[in-house]
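Here's the structure, in structure tokens; my notes come after.
As you look at this complex, bear in mind that one protein chain is not there, while each of the others sits in place.
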Amino acid sequence: MPTAIAAKPRKNDVMATVEKNNSVESVDLLLHLYKEMMRIRRFEEQAFQQYQKSAIGGFCHLYIGQEAVCVGAISCLEKGDKVLTGYRDHGHALAMGMSADSLMGELFAKATGCSKGKGGSMHFFDNALGMMGGNGIVGSHIPVATGVAFAQKYKNEKKVTLGFYGDGAAQQGAIHEAMNIAGLWRLPIIFVLENNKYGMGTSVNRSSATKELFKRAESYNFPGIECDGMDVLEVRKCFSHAIARARFENTPCLIEVKTYRYRGHSMSDPANYRTASEVEEKKKEDPILMLKSILIEHGVKDEKLVAIDEAADLEAKASVEHSIAAPEPELAELTRDVMANPWAPNLLPRVEL
Amino acid sequence: MPTAIAAKPRKNDVMATVEKNNSVESVDLLLHLYKEMMRIRRFEEQAFQQYQKSAIGGFCHLYIGQEAVCVGAISCLEKGDKVLTGYRDHGHALAMGMSADSLMGELFAKATGCSKGKGGSMHFFDNALGMMGGNGIVGSHIPVATGVAFAQKYKNEKKVTLGFYGDGAAQQGAIHEAMNIAGLWRLPIIFVLENNKYGMGTSVNRSSATKELFKRAESYNFPGIECDGMDVLEVRKCFSHAIARARFENTPCLIEVKTYRYRGHSMSDPANYRTASEVEEKKKEDPILMLKSILIEHGVKDEKLVAIDEAADLEAKASVEHSIAAPEPELAELTRDVMANPWAPNLLPRVEL
Amino acid sequence: MALIEYREALGQAIDEEMARDDRVFLMGEEVAEYNGAYKVSKGLLAKYGPKRVIDTPISECGFTGIGVGAAMHGLKPIVEMMTWNFALVGAIDQIISNAAKTLYMSGGQFKCPMVIRGAGGAGGKLASQHSQSFEALFTHIPGLKVAMPATGADAKGLLKTAIRDEDPIIFIESEALYGKKFEVPDGEHLVPFGLADVVKEGSDVTIIAHSRIRHTAAAAIEQIESELKISCELIDPRTLRPFDIETIAKSVAKTHRVVIVEEGWHWCGVGAQIAESVYTYCFDDLDAPIVRVAALDVPMPYNPKLEAAVLPSVEKIIAAVKKVTYK
Partner (left out) sequence: MALIEYREALGQAIDEEMARDDRVFLMGEEVAEYNGAYKVSKGLLAKYGPKRVIDTPISECGFTGIGVGAAMHGLKPIVEMMTWNFALVGAIDQIISNAAKTLYMSGGQFKCPMVIRGAGGAGGKLASQHSQSFEALFTHIPGLKVAMPATGADAKGLLKTAIRDEDPIIFIESEALYGKKFEVPDGEHLVPFGLADVVKEGSDVTIIAHSRIRHTAAAAIEQIESELKISCELIDPRTLRPFDIETIAKSVAKTHRVVIVEEGWHWCGVGAQIAESVYTYCFDDLDAPIVRVAALDVPMPYNPKLEAAVLPSVEKIIAAVKKVTYK
């Protein structure tokens, strides 16, 4: 039977669990989450600067403010689990373990980029790490993510797939079709709706007839959960349960994560559709600061956190240096990987360089 | 707020209301419903026979068994209201007041057909009567129906549109998108889900993750209603309320009408996916017989009902004669109405006959 | 060799490849319990079970996308479009935006080995929404391969090749041919992509035709040769992407005259590209402008007389051959 769990932020429980097994490990875990969020924050800041210097071209959608969502969710995954997301994919790629060098290289359109400079900001992939893109057509990748989960079940892998999309994307029919099939066939997929309140300049209440998007899961006979996306521990809580259920019972789940993007939709967006105070208010809940205070409460020394921050900043800055120095893809890349099994050159169409 | 009303058949109420104002008029109304259902039943029987004789070609999807749905719903409409449906459109066209001649003529591909013999069984249209098709791509016409409702509201007409589709079609993303927009913009449309338990050979429990399709309305913030489609009075009850709400409050509504098709999906379908006994069971609830017994209870003479039946049979048979005698469209029809504003013959592409 | 229906030849190909490779599975509307809307998958559910022969909801975008994801994660999906008319409701986005581009935009990391197959062309009295030839739409797209078999043997041989291939393949069958019988090789029979079939040799005119309409061309040729004494060479490209220009160029060097026949609309049809290629590669060999015979540029009417007038016919092909030979 469909169940809609409105999981309001339960700071206390979360703290409780953290207290309960306040082993070295769990603090290590918190430090890991802190580090990953910091890597993203610093990487995006560099991406922003390099875009301003037009070292990066095309579209560039920053993830700043939403770090807790992908870091919390992905921290619950195990090897072999997969992730697909939209074009706002820098955070997910880093959280999946991809190096800043391979991402910045891609933004710089260099041969060292994860997609050899042919994909750019919207198309980050890493087969070995389970990062399956990085997709530019809104909503279009969710059926694909559902297909990856289908294959995981077909092969009996006991692995799961996370399909991330936004509040704007939630209005696409492709997602309705994918959810119905996932519910019908019981596929190990988590539909992760990152509700950052806007799709470009359109607030979710102008794009969605319902305010409770997570309840749409009822239409597909699997659980729908609401989750505070500014609290990485709350995110972990929601996902660890849902992922276990998907992994061991093939129960799909829709998790609506309430989050917020600090920057414009893309670099060209002045974001006039919202007030500065709205943004400032949200920044008070900053996921990195929230976790920082918890860590301090747990006796973690400030220097330790500063060191993590510096390492993240170093990684990001080094990736810029690395990418500036990196080679461009050679012209032959143009015709490579168009087909896995290319046809003979005597056949048409033929690409002459 | 979304509300899901599970309106289980309430024979007694319905009878009550009929009793209550058991005026000549209301019996006349029942007789009207009886006549319309009979017209469809007899027309479809003729279509079936003529198809067997291959006087009719292409696809032909019969409506026998579902008559109460379109007759009950359309009997609640007023002039200026519109109807769109799928390819199983004979019943809706007749209920909208189209003549058997214009429909049979279309099936016979004659110039006398409602679409001049160019549309066929799946494409019945009548602009004057508000019949806006007759559409062959499953689910594709529901956004169109929503657009008609949009135009009705834009023009401040206080008119409504009924968009009929099936349990199989309900899994199409196009319908999700249309419902979300209708709920968001508050459009005067009724989404009529004719749940006849099968989409071709696939039973609804193999195509839909949820068994309560009407509840999907909650995802779009408008009411969802379940309705017994074998009882034409129950259908009227559900629709009269929903239509009034749409007309005067611009509240969309999803009405899942539980019905059943006696014949195969199309003429080529042996319907091996269901048992003969299942069909026989359903035939016991035959909407025409059910209404007949109510009419008898209300003292309507049997001869009167026989006369209605005979008139319907005559109309259908006469339409066959009429269509046999009717002329084929002339060859010039081939290039007519491709464009409303055709281009000059010196331009390309040019169609030479 | 056995004389079997086109649909059976397709079913054989799927059956043999499913037996050969358990990553191969079939998915689509009515493919399992109903044995396929056109009975191509007859018996496959019974043989391979519901894990590998899967009925889908009516969600072309959804299940085609699922095919893409499954292919990216190591399976080899065969996705049935009941007819290609239905590919427009989002499946075409999964094909063009995802299947065709994933390998390239991932820098070669994710292959998308899948076959999307189903009925194309005019089925007969099905009217405008159900009688379309969309090969021109897909043949235009880099990252795809497009095959259109005209016989049972090619149906089997090309489909087996397609299933073993590692790229996304658009496989357009002819709705009107499903019930036609052909001699089909038993067991292993592979037809490579990019190899045109010289169906019949001739010396005066080269006629290029693919899918169902190739048989209309063959019928026209019989009349032409007996009545007009014009010797025709009939060539079926079999795949439109890749396309075998060499076999055609060889023929044109001999005949110097070309007629191109297709079931799709004339304006921007694949025949335009075939013609442009022939002009480009055989310009000096051509003694007359190429003549095309294609569907008239109108939506398909239901009336059978009008429908027949829209489609290429023996008469139209004869007229084209007369025109190209200035007879």
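Labels for the chains are A, B and C, by order of writing; each one numbers its residues from 1.
Quick note on the criterion: a residue touches a chain if its C-beta (ideal position, glycine included) is under 8 Å from a C-beta of that chain, and two chains touch if they have at least 3 such contacts.
Quick caveat, the model's predicted, so the values are computed rather than measured.
Touching the missing chain, out of A:Gly65, A:Gly91, A:Gly136 or A:Gly183, is residue A:Gly136. Here one chain is not drawn; of C:Asn35, C:Thr56, C:Gln109 or C:Thr139, the residue touching it is C:Thr139. Residue C:Ala127 is the one among C:Ala127, C:Val191, C:Ala209 or C:Ile224 that touches the chain missing from this view. Only one of C:Ala100, C:Ala196 or C:Val259 touches the absent chain when the whole complex is considered: C:Ala100.
In the complete complex, the residue from B:Ile181, B:Ile225 or B:Ala326 that touches the missing chain is B:Ile181.
Even with one chain removed from view, chain B keeps its contact list with that chain: residues 82, 84, 113-119, 123, 125-127, 132-137, 140-152, 154-155, 173-174, 177-178, 180-181, 184, 336-341, 343-344, 346-349. Residues 57-59, 106, 109, 115, 117-120, 122-123, 135-140, 168-169, 171-174, 199-202, 206-208, 273, 328-329, 331, 333-335, 338, 348-351, 353 are the ones on chain A that touch the missing chain. Listed by residue number, the positions of chain C touching the unshown chain are 61, 85, 88-90, 92-93, 96-97, 100-101, 104-105, 127-129, 136-137, 139-143, 241, 264-265, 267-273, 275-276, 279-280, 283, 288-290, 292, 297-299, 301-302.
The criterion applied here is as follows: only the chains that are shown with their structure count from here on.
In whole angstrom, the spacing between the mean C-alpha positions of chain A and chain C is 40. Chain A has residues 173-174, 177, 180-181, 184 in contact with two or more other chains.
Residue positions 57, 59, 61-62, 90 of chain C are each in touch with at least two other chains.
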